[in-house]
Every structure is written in structure tokens, then in C-alpha cells.
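I have a structure here, written as C-alpha cells, and I will follow up with some questions on it.
Incomplete set of chains, arranged as in the complex.
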């Protein structure tokens, strides 16, 4: 199975990197950009088919290791075996 | 190897091998090479590994001296004696092309590579320098390159814990599209710890340790081999990604390993990776090496022998282990969680033999491959030297405006934006931090004070390569003298354009001759370095840039001197003649866009006498600050000396002999062999007469005073600038360009 | 009394801490490898600066799970002194021994520079040799040193006198210019409620020898030695 984890800074936490990207994007001519938040994307490949135990464990790992709840939120997306990752390839 | 392409003239050419070279390969082998062997020859006989174009020139460098423990070319880096049984290993390397494509990773892996060279010698890396060149910051692409390169150096160096304590950065059109990234590293070791990159002891096992091999940098080695196999159809990155964390583990593991006495030889895998390390260790040891590629730890599947041998994956080492010590060695690798494999043995037949799962895929006499690359004596075509600048062609200038303009030019302006991003304090040795003429570092293990600097004015080299080469060395020596150090030795990085262009090759030759002459004069042998050719963009070759890294020793903490004024009332002396050479000056270039004229001449004997006199004065405890005059001349030097403590000066040339009557020339000429120094008021007469007695020119210019820089020239005109304004022009320029 | 300097893979100020303690402070120090399961026999534990486990993901995120950290947690709850410097501070926050988090510097760049910090209270094992209001010159070197915490945490830190040092100018004013990384309320270092676990971004280990700048960092180590006496 495959899983994607997105980790983003909490809305209340300053994201200076996001601000810097926003400014750079404005410079490049896309002035309609209102906000940018920059986070992490993790693409995880796991042996074996989709199953609840693994999913529960993945949630645990996403919460304890992949994100820091003081400053970040995470979102876990399970992709199963066949489904293609939405966010991969061009 | 059934899937290998047939060896056709096109394939040979694509590998950058000439028909003559191919015949030589056939002679060496007594047969045609197979595809993998062709790849092996192509990387080993590339300029990068064989120096086939530059070797005859490099032989001109002085390489021996009483302090040289390991000479240039013998090993990965030279080693110099610093006393009490301690030595330093140091070297400079370029990563210009990778940085042009991917500035962050390109620069980062450059740092990784040079650090690896140093700990391969058995030395603990102590500090780094970096010498950078970019096109003007007015262009977005150049800002991106500059910022990416600095972050890359910062990332790798900070992470591995080797402080970056100095360097230089210049901006000039000639580097548009072709930035230069030269990195220097120095390490410390006991004499008896010097490790050798030789495969000694027939029957000794050969170990691979470090990162798994991937298809990294294949395109970078000799050519882009895109459609060789099914698997390799995907893009192969020409740029490697560095992992400083892995390298830190490798560094600690290797030093522990070398201390354990289990190692017979060690060699890093840099350019040309496994190929270079196996044939060089065999060649140096006068032995053979046999390895099996099936045993090599790999990151990707389906790699061909060709790909494995030519991969430039980072953070890998080849280690020749003493027979019987395998288990001890494995324990150390495991302690540091490093991938490793026992991949082969030292043999007695002088061959580099590579198997793939038992089947022989490469069999080449190692010493012929490593040392018998063809050598070329390239054609040279001299350029006419320019005439000296005629003062009549210098228009009257708004001098009040010219000084801050020069100070804010990014090549002269403060580089704090750069070195603040480098951890320059780890290892706790900064005695003089970045920002003064030379960095001074306390090597705690050895209790020695080492000073280091990197220098090269490429404008001079473009206008007169021979004199430019001499000046690069002279300036480095002067920077060391100003910090109280005695120069020990030099490493250099020769950055030039395409050597097939006879003018470019002439520049290389002239620069080398200039460097060599100056190194002799200062008794600083060259202990190693690096050659980077083909630095061209469609607009042409870069200005010739033979970067010099010089290392010196300071005998006592009391001799440590910085460039900064200390106290009001101190007397300012100029050591060396006031001068009047304007050719190649930053004044002409920055104010009038004129990169022209005969650059300053350097009299090496006089220069050396000045350095010796300065050191003598420093040893007597008379000198409170010393700063050399370089880009921007005397006016810039006086301003810079006041910046740390925001001190001004009251200076007059009016009653001083020898000053030029053109204010532009008196203030901004770049004549060599000049140092601005300060001495306490009570000592000034003594200092002056001592210098006169030694026969070096000395002039009393005025005193450290107030918060303005006030200069009265020989024409009687007085110019005055608030130090705060000058400081703002100098310190805010790069941040403003980078973070608008 | 004995100090442990923990060595994680990627620690790079371990030698600096060791030297500062043994040479400048004449203290008894030993290295402890990250794979150890015990820190018994030590009175104080130093988590040094560096890039533990490459600082991949977040600084200190992976180090938190190393075997030695369970032992450090036990030692902390047994009341032993723990000081985390730079990366060590990040590890303490990640492992929950200290509240809040350290995020990317507001200026986005790594910052290596001298800073001056104001001591907020002498009432701690780490500041008892100092007086409140004293200003120390101690350098920083980090890319992720911006201290953040939610309002509630911040309030309780202040209420309980847990902020031990703040970035200030040389006169002790906590101005924005004196703040090298955008930390909330110029916070440079905090202690836990029990006052035996201290984390700070500035490097006292780099300010323990006159030859290389400042000696002010010694006062923090001296406080620890006083406490342990």
C-alpha cells in the first residue's frame, strides 16, 4: 500500500517561508496570490495490502514523529495498492 | 557483457577519447577495451583526474620545503609540519559546474568532497574557507546562484561541524553563467597518523564503506550516457545530492578506524568514484586490486558495471584492511551505523580487476591507467599587455561620492551576510573571526594558532596573468603578515576557460609562472590544489582566476593582530610607498566601468621585506592594528580599519613626501606592498625609526580620531566622511541587493 | 559530581562542551553514546549542539526516540540536572521535557553571531551564580531557533518564572533588533516547572575561554556546579 502525509504549519503559527515564497511569486508577476503556506510532503510505500492496523500505526507515526502538534497539523491519505498517487508524476 | 554497445568510433569520441588515446589504450591492454573499460579510461584520462593538459604547467610550482611532510600530488592532500609533532593537511577544490546547475547541492557536495580529502589523510578537519565568484547581483539569476551557493556551503559545513572561517566573494560580468565555487579545508593530525591511499599488503581485504552507490553524477563524469540500458532511460542526475549527516558518521568512523591500527590504506571516492579509488590505491601500492561489483551496496536496482564504476555518489570510502582485523573494522562501521561491504582483495599482479558476480568485466594494468595518461603541451598565444593608465584619461571625480560608492560595491562591501550564515564558531577556535585580513584559529588539539586566507584579484589576471598570479600570492602573504602570521604553504585552484583556446592556455601558463615565482619568494611551497578548465559561457571565458589559499602560523597569542583601529590618538603609519598605479583598479572599474590598463607591478623582494618588517614590529608588541591595501586602495583601507569600533581618522598627505598630486590617484590607486598600521602614540617614533632602519618605506599619515574619516590630500583639499555613513554604505549593500 | 555529554550521531558540539567543562571548569566529564540505556552515575546531563540524526524532518525530531533519551527522561524526573544547548534545546522541546517548539528563524537564514542575553532570574540551578538583570555575551549558531508556544504556555512560563534568559541589547533592553531569530518575547532559554531541565539556544560552551571571545558562559556552568555541591 501507499500513503501520503502532508504536514503544514498551524494557521496560528508564523510561516516566514510562506511569506517569502508569496513575495517571490509577486515579483514573478502573479500578484493575485493572497497567501502561501509551506509544509512537508511524505510519500510512503509499505509492503502488503491496505489494512486498519497499519493505518492506525501510520496515524500514530504522523502525529508523533512526522509532525509536531505544537506547531503543525498533518493529514494522512491512504492510497491503497492500485490507486495512483494523486500527487505523483506529471 | 551482452547488452553493452559495440565500440564504434562515435562511442569513443562521445567518451572524449581521441584516436591517438584509443591506440594507446589498445597498446596497454593488448586488445580492444570493452564498453566498461572504455568508460574507465575516459574518466581516468579526463582533465579532472589526469591533469593531462595542465600537468606540464603544474610542474613549475615549488613543492618542497623543510616543513613539507607530504608533497603535492603524492596523496589526497599535502601535509605541513606545524611543530611539536603536529601537522596540518589542507587543500582547495572547485565545484563550479555542479553549482551552476544546482547551486545548493553543487556547493554542498563541494564542501563534502574537500572535507573527505582531508580526513582521508587521517586528519581531523578543523576549518574551511570558500572563494566565490558570481556575475553582478543586479541580475536575478546571479542572486539566486549566490544565495543558493551560500546556503549549500552553510548547510553542509554547519551540519558536519567544520567551521567556515573565511573566504572571498567577487562579482564580475565575466562570471555570468559560470560562477566559481572553490572550497578549502584544513585538518590537523600527528605526524605518525598520516594515512596513505595505497593498497599495501597482498591478500589484504578491501572494504567499501559509506553511502550506497546510485546513478549519481554519471553525466558529470565523462559524458551523458542516456540510452545505454532500459533502466537508465529515466533521467540521470548530473548533480549529486550530499548527505552531511552520513559524512559526519563517515568522518568519525574513519578517524576511529585509523586510530585503531587496522587500516593499511584508505582512499575516498570522489570524482570517478570506485574507478579512481581502486586503480589509484593499486598504483600507489605497486600492487593490484580486485573487487566484485555484486558486493557493492547499491541504492538502485539494475545498475550495470559501467554505472557502478563511474558513479559519483557522495560520502563513500575504500578501505584496505590489515588481514585478520576484519572483525574490528566491522565493529566500528556498525557502531556508526554505516553501510559497508567486503568487496575484494589486494593482489600482486598490478591489475585493476573488476568482477561482476564472478565474471571479469574490467582488467587493466592499474599503474598505466592511473599514471600513464597522455600529456599535452597545449598551444599558447600571448595577448599584448595593456599600457599603464594615463592620468590625463581620468576625469575629475566627485571624491566624496566615490568612496561610499566603492565601499558599497559588492566585491568590496561587507560579506557579513555570507559568513553569518556559516557556523564559523563551532570547534571553539576563532581567535580572529571573519571580517579581518586573515582568519586566525586556535587548533586546540595542538595548541597552535593557524592563520588562513584566500585571495585572487582576477581583474589583474585578465589584464596581465603573470603579474596577477604573483599578486594573488603576495596579497595572501600580506594578509597573513597583517595578522601576525608567518606563511607556511599554499594550495591553489586554477580556474580557467577552455584550454584548447591558445589565449586561455597562455593565461593559465602565465598565471602559474607568476604564482610559482611568488611562492618561491615567500618560501611557501604549493602542497596541492585543483584545476578547473572549461569555465566558459556563450559570452566567453571567465577572467583567469587562480585562487590562492595560504596558511600561516602565529607563534604567540600576543602576535595576533587585526585590521581594526583600536584607540583614538593612535598614530597611523603607511608601510610601503604611496604608489600611483591605476590599471585594473576597482576605482576605474566601479566608477567609470573601465576594466583596463596595466595592473600594478609587484616587487617580490620589497614586498617580502615589508612583511618581515611588519612581523618584527608585531613581535616587539608595537602594532595595534594592521590592514593591507587591496581593492579600492588606501582610502578604502582607512575606512575599513575604522568599522569595527566606528573610529574615524585624521589623515593628511600634505606634508608627506611621495604622494600623488591627483587626488583620485593618491586615494584609490592599487599599488602593491602597502599596509596601514597603527601604533600607540608613545611608540610611534620608535616604530618609525625601526622601520626606517630596516630600510622599508614608512610614512606618518595622522591619527585615529573622532567619528569622521578626514583626509587632506597633497593638493591641500580636505575630504570628510562620517564613519557611520561609510559603514552604512559598506554594510548594507549586499543585504539590500539580496533582500529587497 | 559528574557531567555526561551525550553524543548523538550528528552531534558536533560534543567536544566543545566536553572541553568547556573539563578544561575551563575543571569538572569531571564523560561522553555517553546515544545507544546507551542508562545515565546512572551522572549528576548532570548535557545535550550538546549539532545536527542529531541529521536533523532531518525537524530538528531533534528523531533524536527524541533514541535509547539514551528514555534514560535522560528518567534522570530528569528523578531531579537530575539536564541542560540542552542549541540542538539539545530542540531535542528537549521535541521530547516534551520542555514546552513549546523551536522553528525556522524568522529571517530564514542560519545565524551565527554574538548575542547578548539578559538573565531573568537567579532562582534556578543554572543561574544562581548570576543576578537578575545581568547581561551575558554568548554566541548563537542555528537555523531553527525561533521559540514559539501558544498563549497559555507563554503565560504559564512567565507566571512561573521559567524564562531564564532573553535576547537583549548590551544594556539589557529586550529590543527586536537584539532578537536574532524572531523568538516570542525574545526568549532565549527556558526551564521546566521543576526547574531542573534547562534549554537555551545560545552556546555557553562557546563562551568559556577568553582567547576565543567571551567567558560569560562559564557562569552558567558555575551555577550548575554550585547547585551540585
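Labels A, B and C are assigned to the chains in the order they are written; within every chain, residues are numbered from 1.
We adopt the following convention: contacts are C-beta pairs under 8 Å (C-beta built on N, C-alpha and C of every residue); 3 or more make two chains touch, one makes a residue touch a chain.
The structure presented is a predicted model; accordingly, all values stated were derived computationally and were not measured.
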Provide a label formula giving the number of copies of each chain type in the whole complex.
A x2, B x1, C x1
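In this text, only the chains that are shown with their structure count from here on.
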If every chain is a node and every touching pair an edge, decide which shape results: line, ring, star, complete or other.
line
Quick one: which bits of subunit A touch subunit C in the complex? Just the residue numbers, please.
9, 12-14, 16-17, 20, 40, 65-66, 68, 70-71
Using the touch definition up top, name the residues of subunit C that touch subunit B in the complex.
9-10, 12-13, 15-16, 19-20, 49-51, 53-56, 109-113, 139, 141, 143, 203, 205-206, 209, 211-213
Listed in rising order, the residues of subunit B that touch subunit C in the complex are 151, 154, 158-161, 243-246, 248-249, 336-337, 419-431, 442, 444, 557
